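Just passing along the structure, written as structure tokens.
Incomplete set of chains, arranged as in the complex.
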Amino acid sequence: MKPLLALFKRDISLFFRSGGGAGQAIGFYLVVVILFPFGVGPELNLLARISIGVLWVVLLLAILLSAERIFADDLEDGSLTLLLTAGPLPEMVILVKLLAHWVSIALPLLVITPLLGLLLNLPAGGLWPLVLCMFIGSLGLCALATIGASILVSIRRANQIISLLILPLYIPTLIFGVSATTDLTFQLDQPYTALLILTAISLISLIIAPFAAAQALKANA
Amino acid sequence: MKIDRLKTQNLSAQKGERQLFENIEFELSAGQSMLLTGPNGSGKTTLLHLLSGSEQPRSGQIDMFMAANPTEPRGDGVIGISHFITHQDALKKNLTVYENLRFWTDFMHGDNSRIDTALITVGLEPMPHILAARLSAGQKKRLMLARLLTVSRPLWLLDEPSVSLDSEGQKLLVKLMHEHINAGGIIIASSHIPLGIEATYILELDGGRYMFDDDYIMEDAAL
Amino acid sequence: MFGLANPTKFMRFSGILLPYLIITTLGLFGWGLYMVFTAPEDYLQGPLSRILYVHAPSAYLAQAAYVFMALANFTGYIWRHPLADMAAKNAAPIGATFALLTIITGMLWGKPAWGTWWVWDARLTSVFILFIMYLGYIAIWQVIEDQVKAARVATIVAAVGLINIPIIKFSVEWWNTLHQPASLTTSGSAIHPSMLTALLIMFAAFTFLFTSLLFISIRTEINRRRARAMEMRILQQNIAQTNLSTRAAINNQEPD
């Protein structure tokens, strides 16, 4: 456990150290969410209508765009070689990095969701469903992002091409994430179906990701 | 974790269109060392990567025999029993000297009570709280060497370890290598300048050859 | 299949086969198009319904090519069969073209039929995503120079994509039924027998077209790589010579 714990702590502190504390992830969300009203206009009804969708897309983008970093810095300075050969099983190493990424990127969003919801005029009663669904969904998204990052580890500045590759994988999570949130918020017919599917997708992604990523990293070596 | 011997058979590596080396075979027992020499680009670093397990050889085999079971090669191959020091420093620039060393020590299941002594040995004790980004080239190298002291590993793979070290640092390196050999470890080191130890073997790589035939494409094409 | 393992045999074999493939393709297209323009028009949609004969076969091929590509990649991965990797690599751009063709013909049809170029309907969306998956896959081959490595990574991408195709199809359908009752369906009225024949012939024609294009594309790649290998060989000899003379010149002015 100690090696993995050390890795977890290192990844998180690297993330928060390198751009001015917890501010950075939160900064990103604030920016996008604040710019939106400027873009689409300040009508509250319209904003309320798209708020759930916008927040989900922003979560997804934040995970997508930072995915590259999961392995890139370690590749650049040679740490990756050691991480994969000198310590615990690669699959475990990848799982830990995935979780650290989730803590750095997704958790801050969950924390400030109440504020963002307010800014975007989120429908009343939509807050808890949103946080819950994002909690579950973001784990799966981070897992998928890890697969993408591992595939592209040898390509410099994969940031944007990575979007093309993992995008299709994200879509089911996005669809069920949004509908689970909507169903719960408005207490539709069967409010839990979408949530269950969302959970299943996330769990499966979480289980597959370490193996797929380890395979890809090996192929790349 | 005592090592008995390290044996390679028929090892070869290819990069792009270049066959770097072919059929490399050697056997090193505990307490022996090997020096890799050869011109720039001849494949020394590549060979060390193969031995560390971070790259797969194009063909051939690497077997480690542990002292506990000297007849049977180790199942995990070379994974997890070596130190690998190469051009890339594996240091995080945003972590301090201490944090960097602490991380690798923990990650490699080393002994973190040895960290302070190790920092003193490599001469970085005045600056544990400085970011690695601020270190000079030689100080970075010293920090990499500190890892050798906090984590015990039987096989040391050292890629031009003396680079950037001042004369005192080079002496330190020699001392560390001697101690490791005497304690029954194995060292494989590459270098362009004399390292200051008597290596048991010297392996000279000659630079390989270009393979113009893109393997399967040209296969028995009548050219 | 395994008899074609090596490129030379493949070149010989495909060289013989190719002309017949092309002729068959052209023949089928001729016949199919004749049928298309003599078949009765769909009474609902008028002459526009003829787009169907390009639209439906390309939709089928866009999907079939992806499956073919993934299978070829698997073969290459498991049996270390380089030619299979090349087949996969070369199938991708062709498949992508068919996906694009589906989208374009669909859009051309959509404007008059639905009054808009594009709607976010299940089928449309999943073809669009398929197209994007093709682009990602093609990019992998382009960005990784080492073809052996690229093949391995491409296999993982294709495999993940293959699992994902049905998932997307299902989820996208769910998505629409959840949010928007199916107001638009792409399946038209019952098909007239002569339309069906024409459609089937077009399917066959498109399949042959795909095979021919794939063969041509693989052959081109093999030839290109052989040419490059020869170029390198000649270049190397030239360099070796200039090298000697230049080095000699440099060494002559060696300082003491």
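A, B and C are the chain letters, set down in written order, and residue numbers restart from 1 in every chain.
Quick note on the criterion: a residue touches a chain if its C-beta (ideal position, glycine included) is under 8 Å from a C-beta of that chain, and two chains touch if they have at least 3 such contacts.
Everything numeric here is computed off the predicted structure, so don't read it as measured data.
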Could you write the composition of the whole complex as a label formula, given that just one representative of each chain kind is shown? A x2, B x2, C x1
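As a working rule, only the chains that are shown with their structure count from here on.
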Report the inter-centroid distance (CA atoms only) between chain A and chain B in whole Å. 36
In angstrom, rounded to a whole number, how far apart do the mean CA points of chain B and chain C lie? 45
List, in ascending order, every residue of chain C touching at least 2 other chains. none
Complex contact set, residues of chain A against chain B: 2-3, 5-7, 10, 13-14, 17-18, 73, 77-79, 81-87, 218, 221
Can you tell me which positions in chain C touch chain A when the two form their complex? 129, 132-133, 135-136, 139-140, 143-144, 149, 152-153, 156-157, 160-161, 164, 167-168, 171-172, 174-175, 178-179
Provide the residue numbers of chain B that touch chain A in the complex, in ascending order. 49, 52-56, 78-80, 82-84, 86-95, 99, 102-104, 106-109
